[in-house]
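Input: a single structure, listed below in structure tokens.
Here the complex is missing one protein chain, while the rest keep their positions.
Let's look at chain A:
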């Protein structure tokens, strides 16, 4: 009976997809809708909505006759955008991709046991609680001669002590996030390298290929999809990440990225927070930037081809 079959199909779909749809709806759609609504209100410390207004966005831009659209970005907002771009680009390219790739290549080239050991070491930052990790960084870069970094600089290299938090704050947060981010790339790329059929390596060696040639002609082409995935995924997660920045730098101007700006205007302790609508407006812009970036990268990396149905039937 076709009707009962289609009913069963529908109920199966519900059973299988239902939980995922509810989760997606509750954790992704609802927050975006709430954010959208709050961004156009005057909600502040008293957590009440007095009126619907676009005032929050006026705080981010100012009218200007010279500018393209008749307005220009205000100082703090422009600065937050630039710092976000620098932070995401540097963390992603230097650590999450390049360093992750180097770790994957080197640890798979080592013996299994040694490789596993180094991977485990690189996983440690990700396994330690954020607050502990943040605190360790604070101790490492302590500007006095007590800081680990300065002890090394003074005692090993005979250099002057440096103050990372004051003089190189962006380098500091890129490194702190990068050391954690590199491990995800390392794990995914390691498993991708492991899944390359062994006979390709044997054949390459038989043809006289050296380690560089093997890496370039066999390993890297196999990593295209994992690398695209890491790039898109990590870009989006870095855009909204602020916890290590806050834990290490606090609400400092020098590392006030978009996500940090939204956090300090809403929930961060003791820095004039409680401006929920303002924070929501900043977050809304961040959501739009995230969506645009994701779509752009989707096209650039041809992710569609990765997710397309296989052209041959696999039995």
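The rule we apply is simple: a contact is a pair of C-beta atoms (placed from the backbone, for glycine too) under 8 Å apart; a residue touches a chain by one contact, two chains touch by 3 or more; residues count from 1.
What we mean here is this: contacts and distances are computed from a predicted model.
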| item | value |
| --- | --- |
| From "Carbon starvation protein A", "Apulose-4-phosphate transketolase subunit A", "Spore gernimation protein KB" or "Extracellular solute-binding protein", the hidden chain's UniProt protein name | "Extracellular solute-binding protein" |
| Residue among A:159, A:271 or A:306 that touches the chain left out of view | A:271 |
| Touching residue (missing chain; options A:8, A:202, A:253 or A:299) | A:253 |
| Residue of A:48, A:111 or A:195 in touch with the missing chain, whole complex considered | A:48 |
| Hidden partner interface residues of chain A, rising order | 45-48, 55, 58-59, 62, 74-76, 138, 143, 163, 165-166, 249-254, 269-275, 278 |
